[in-house]
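I have placed the structure first, in the form of structure tokens, so that the comments after it can refer back to it.
As you look at this complex, bear in mind that one protein chain is not there, while each of the others sits in place.
Letters are used for the chains, namely A, B and C, taken in the order the chains are written, and counting of residues starts over at 1 for each.
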């Protein structure tokens, strides 16, 4: 299926099902919806071995041997339309994914190949889970008809000079940068629909922009002295073997890192500045703590004279009441990271501070889901004209 | 819907879907499969608020405020046919589930009621997640047409004297005990199909019987001196407030408990003895360790003269090759509990011991899923004539 | 030994040892320093069973069955002068400490008694580890000649109306409150020397005041908008059986709690206001995270015009360069909680913020040691005229 057909589908959005009967748009009618068979096969048939389904959107995962890559695989296992047909991992080329991630050993997937050996002719869409810095060149070389969601930081910063400043090397694909859409789904959904290349947001920026952008747009908080104290699980550091991320170095403790210099700073400030239509500089201090998944941002803000915490609450309520994945808790309820683990939800709330005129915003996400692979699937759903929650209907795993 | 209809369905098993078109058995034809709407609603519609689906099997969860109860809710969120219409929790009566389990706050569920106030007239099936000792009386009082899966230990022991010996009180429902079917799905599937009441196995017994039963049946291991060293996560102890289960008392350590006296012993010995057709006494030592979910059983066995580890491997392969949820790993690969977390899988393998003539069996499960709520859903699927994996297609959450 | 003799000793401070020969002050000469025998017994003697030493200061631990009580016992095991002769625990009366805390089973200690049955006639000093609210009455009833360090919050607030406001009950010992000395050792050492009753600081207040007080005194930070984001281990919540502190509820996650309402707030504000000689209101948000011990406070401050981060660094260096337990790290080095675990150290540092004119202070302690029992021992050392580090020479346990 060519991406041009999908583009049309996205615009028409005539595809839907209802009440047990399937009403198809023209777009879908030329595909056998083979995936149906997986939903309720006959119980007489041993479904285990025959489950290799032909799904209608053929997806490539570049960089499948890292945590964001394997998380894409986990999520897509329940996606009725996205089927993985290509996986790359340069250092693990020739291996099965199950040998690298034994928790995925039950999946029937193509072996991983080196990205240089990948054949994209049978691919409709790409999740690019490669490291920062290497991604621009690779995406530049992909066929133009593919829908691409890039999970690296390589296309997140609109200003390529800022990219160079923070990443220490010139941008390799400035033309592509111009067409890249920043993929904070709830904020930029309409642009994402039409995008060819989506720059999937970072985990910290997601947890920070979701509560702040609606409030900044509504002029409900001061733009100066926004203090952000974030706490992250360890999977955000990836699967690379580093002494600092050993169990023994992480368990039973916490520490700040990257104080004032974390590479997510320009992305955060870009998003907030756009919302404000003026340059914002934030205080941002991330902390690394013993949890594999999860992220909390505790954000300390000042309100303009006359604005109350109730005003902030109401604004967030209006902003997110029709969203599935962003949930404003009832007044006074505190979000916990463990209440979103494994899911695409962002829980948030706002609290009065002891200091009059100040408020405290708290948001929590799973850094690998809403902070990475989950939002990536959400974005590709939007790009494909599919319901945003397809493949994402996982409730949090607790305890 | 009466359970008798479901019984018919189970026998006929003519229900299936294929290729985008729904071919219904007679059984299903009198229900609108409203659940379809949830699979792919029109993207124009804000599906979040309208998602309250009418599913066709109305399920009650008794004891919803514990970990196995909340796990049932998590799993059923993706089950196309089981819809929760009743939840009980005596001490939390009147509360919403989201107030007790904030990770489930996004679910639209009935408030919890006291079990004495529950109306079972609109219920087709029951998951009973109540504590040991209280369950017999309550199940005895339920309408006879309900399908019941009981997750407590109250109906697991066929010998009611043994129940009395280990639980310190006489059995309250000896008649019901006679018709209860022990629900180790892969071993007793055919009996479960016809059951009215399934006694869902304990977590330790599940992890131990799955590898041992096929080998015992095939006379491939000695019946004496079976040494079982099990390691469990903490959620198996439930959500009750006990000093011994505080974070500070569990983190960063391990200890044995219930040595020789753990209440799962008679259940384990019952299952193995039945497979052997002779009384087996095992050595069983459980350990409590710092993980919320997960269980490993390391089992040390002697082989009869002439039997090799390869024979054991082949027997397990034959036993489970057509099973979705029980997976024998490739030779030499070691199961990890973290590779089944959140999923209904049991991974296993068998290894040669240094001591000639001995073998080491290792199996891992998530104690709350295959060891409790997941197997319970699997069992109700079987009882209802549905595909066993319905609502259970969760890949493990790793890391 | 009467406490008046110790008071004299404290003033004279003529007690010291040097070069293998012991020069004793008059105060010590009337005691046989039996403890010497423990330092280097003859290797021929089996020291294990004969180690019950008579130490010269007889110490009582009230509330020995909680974590701060057991931590006092751990620390005093290496204290050459403090010997425990009385332990109370109302609900565990009649039991040995080893039965309640098996890690202390090797210690030869008196069995615990109910506080009402305790005989204080053979006691020189008391560590009071009882819960808030019960302590005032009990301390009021103790003999007047005892040196007392109270680890509860009951005597920390100078203003008894503030106590009533935050603790919901009238102060039971207002006269004693007047003579209580707030025991932040490095800040109030001189007052502690002469104290009869020391109110040992809370863990959060310790981690917050140590970096802030010298800077406030030197007018190097603005008094408004001090934002404190603290992260605590779970042992601070004590050993009481609460659902919220179960392993399953704490592991692998983080959450804020007591936002704006934590009972340590008035204590923090009292200390900072005194340093400033004007009323300070702070923003204080504690977080609970999966570690048994440890606490980090990340503090966001504004500097007056013209003040630089280097000025702050120099001021902290001057304040603490002669302190053993408060350590300012080298510029740019980040304190980790795991680098103080089990020790009485407070590590701290100060960093420039991205927002000009702002700074970020970070301090870490072990909440049970410098945040509780360690500082209590340090305080009693000061009250007794002993070297402050006696019994506290434990390096951090890492990993």
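Just a few scattered comments:
Note that in this section a residue touches a chain if its C-beta (ideal position, glycine included) is under 8 Å from a C-beta of that chain, and two chains touch if they have at least 3 such contacts.
Please read these numbers as outputs of a predicted model, since none were measured by experiment.
In the complete assembly, the contact with the undisplayed chain comes from A:242, out of A:178, A:242, A:279 or A:317. Residue B:334 is the one among B:114, B:318 or B:334 that touches the chain missing from this view. Across the entire complex, the residue among B:240, B:253 or B:330 in touch with the chain not shown is B:253.
Residue-wise, the contact with the chain that is not shown comes from B:293, picked out of B:193, B:239, B:293 or B:370.
Touching the omitted chain from chain A are residues 67, 234-235, 239-243, 245-252, 290-292.
For chain B, the list of residues touching the undisplayed chain reads 224-225, 227, 229, 231, 233, 248-249, 251-257, 259-260, 265, 281-285, 287, 289-294, 296, 298, 300, 302, 334-339, 341, 351-355, 358, 360, 362, 364, 399.
For chain C, the list of residues touching the undisplayed chain reads 13, 15-22, 32-34, 36-37, 39-44, 46-49, 67, 70, 73-74, 77-78, 80, 101-107, 235, 251-252, 292-293, 322-324, 327, 329, 333, 336, 338-343, 345, 347, 385-390, 393-399.
FYI, only the chains that are shown with their structure count from here on.
If you average the Cα atoms of chain A and of chain B, the two centres end up 33 Å apart. A separation of 45 Å divides the Cα centre of chain A from that of chain C.
Measuring from the averaged C-alpha position of chain B to that of chain C gives a distance of 48 Å.
The set of chain B residues touching two or more other chains comprises 67, 235, 251-252, 292.
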